[in-house]
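One structure coming up, written as structure tokens, with questions to follow.
Complex shown without one protein chain; remaining protein chains in place.
Letters A and B mark the chains in the order given here, with residues in each chain numbered from 1 onward.
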Amino acid sequence: MHTYIIRRILISIPLLFGLLTINFFLIHAAPGDPTDIFYNPDMDPEARENIRRIYGLDQPLGVQYLKYIQGVVLKFEFGYSIAKKRPVKDEILEALPNTIQLSALALLLELSLGIGIGILAAVKQQSTFDNATRVTALTFYSMPSFYLGLVLLFLFAGGVSATHWFPASGMVDIVRHESMSTLGRLGDRAIHIFLPSLTLGIGAAAGISRYMRGELLEVIRQDYMRTARAKGLTERVVVFKHGLRNALMPIITIMGLSLPFLFSGAVIVEQVFGWPGMGRVAVDAAFQRDYSMFLAVNLIFGAMVVVGNLVADILYAMVDPRVRLS
Amino acid sequence: MTDVMDQTSPQIEVRNLKTYFYTEDGVVRAVDGLSYRLAKGETLALVGESGCGKSVSALSVMRLIASPGKIVEGEILLDGLDLLQCSETEMREVRGNRISMIFQEPMTSLNPVFTIGNQIMEAIRVHQDVSRKEARDRTIAMIRRVKISAAETRVDEYPHQMSGGMRQRVMIAMALACNPEVLIADEPTTALDVTIQAQIMELLAELQSEFQMSILLITHNLGLVAEVSDQVAVMYASKVVEHTSTAELFASPLHPYTHGLLTSVPTLGMPREQKLNVIPGQVPNPLHFPTGCRFHPRCPVAEQRCKQEEPLLREVKPGHWAACHFIENGKSPIKGADR
Partner (left out) sequence: MILGLFGLLVGLAGWHAGTLWDTLAHTLEKLFGANVPYTLRDLDFLVSTLFLLGMLAALVLYSGLSCQRIRQADRTAQGPERQWSIVKRQFLKNRLAVAGALIILALYLVAFLCPFLAPYDPVEQGDRVQERLLSPSAEHLLGTDRFARDVFSRIIYGSRISLLVGFLAMGLAVTLGTAVGAVAGYYGGWVDSVIMRFVDMMLSFPTLILIITVIALWRNQSIWIIITLIGLMSWMGVARLVRGQFMALKEREFFQAARALGAGTGRLIFQHLLPNSLTPIIVSATLRVGNTILLEASLSYLGLGVQPPTPSWGNIVYDTKGNLFTEWWMPLAAGMAIVITVVGYNLLGDGLRDALDPRLRE
């Protein structure tokens, strides 16, 4: 078990370095230069060189690369954002918690909704409920997250006045939030995060419920389920004790693998609901061609995925004795 | 010779059991009118080729037939209690407690995520009101009884840490944990090595005399039948074609199918020049059984009558039942069948 975890961590390290390296060279291979933002036709070439020197862009790429690694590993520094005129680190530290908040809540929704519906559909296979959820899940699964977001916005945040229950954007009520009580602030945050996390969670839950249904149906066919029934256990114990534990194990892995999709979805959802997170940072960086910001955003998301998968693998090893004891 | 159909108080009696599967392609008559009686401490072997309905009949006794399968007719009397009339709750009291079952595939029949001790204990605790501690002690005792060494440590092991033979022993321990009256063993040794097979059968025989239970042994292995069973029922195409005591069956098989089965197995001391018999043709498709006698397309002595008229299982000589038109005066229609 310990050797497994250690080996798994050791594999993650080169993965992270690979991510960093590919990103670094990909971004530096792009035509143009971070200093283009200052560019105007009248600019003195020498002045431009000066700017490049200030940001360390005159050094050989290899040196820049090593310095970057040093900064990231030792000081969690990602350079300076020319477009935002502040260290990238500050911008990230501001946006990252918001994205994590949103994603974590969405993940929670995804799991509870997806697993719950998947189990019900599998247990009542071929019933009306099963068929209805299958079609519904497929529809949500096939829906771009921005569309679901817009529909929810339209229905509950202004389009239909009778059901205008939620704010259309932001994390808090900018005007009144400061004057609220602690409980009020919490409620304010809750109504703001509800629609975005629902949008992100439902789409992902649709996928998970499809997997969950399939896995449980597969497990129900196994020989050991017949053994459990032959022991005289109730159908509930058979399905929920013997079946569920086996069916949930692959879901752990699938969850780890679905993290990149969750984060991609977060980028869109943050855009739809004006949520000040990493997705907004990424899209802003795209329009401002903010090189160092891109590099940091890609790295952070990549690292979150790698760590997420690591956690998923360790969790898997913990619940599967075949891995744990080998 | 044991009188196979006329015991006074059978432990378990199955009467005219019919289990059908309603598939999209049609009705599969997997078990079509099966009857037998089994006395306390006795072993009945149900023999036949794969697909003849023997496993389904076993699962029917446990009432573990899943949709689209259905028990459409018959009675299953466990000490006089008709299991087919029981509610699902009453049935759960029977499963694993009064009737237990062990399966063909020890590799996949144990849940990989629970320890074997946990799985055996579960069988005890679901039927008996005992403390965890006591259940565990009894589990360890049970593991010891199926001759697994170091029971105290192995109780906490997972199935994947054990060999196939060990797992089958665990299955036996689990099945016998509540001291059942009837044990159904569905091809218990098919998946195991030959040496392990003998050990498992020996263990079963030992435990049978210890627990005084009846065993329904389902197998296609005639060698096994000769060794352990008291009576044999031969199944072909969902029906019993011959039913008698083991000694009688091996001495004078009367049904052409039984004869074919017995002569298709090489025996020690068989003259080298003697050819092994082969039953021509294939096992019939259960969706479309042949008319009349279901064996007629493959039978060496079949005549026109066999295509039209279905032979009934009748007592062709005292204690020997067979379903063939041409058995007269207790003589097989095949020459030289009496050995």
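In the analysis below, contacts are C-beta pairs under 8 Å (C-beta built on N, C-alpha and C of every residue); 3 or more make two chains touch, one makes a residue touch a chain.
Keep in mind the model is a prediction, meaning the values are calculated, not measured.
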{"item": "Partners of the unshown chain among those that are drawn", "value": "A"}
{"item": "Touching residue (missing chain; options A:I5, A:M143 or A:V323)", "value": "A:M143"}
{"item": "Option from A:L233, A:V297 or A:A317 whose C-beta touches the chain left out", "value": "A:V297"}
{"item": "Those residues of chain A which, in the complete complex, touch the missing chain", "value": "11, 14-15, 18-19, 22, 26-27, 30-32, 135, 138-139, 141-147, 150-151, 153-154, 158-159, 257, 260-261, 263-264, 267-268, 271, 282-283, 285-287, 289, 291, 294, 297-298, 301-302, 305-306, 309"}
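FYI, only the chains that are shown with their structure count from here on.
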{"item": "Residues of chain B touching chain A in the complex", "value": "62, 64, 92-97, 100-101, 103, 105, 108-115, 122-123, 126-127, 158, 160-161, 171, 174"}
{"item": "Residue ranges of chain A in contact with chain B within the complex", "value": "222-224, 226-234, 242, 245-246, 249, 319-322, 325"}
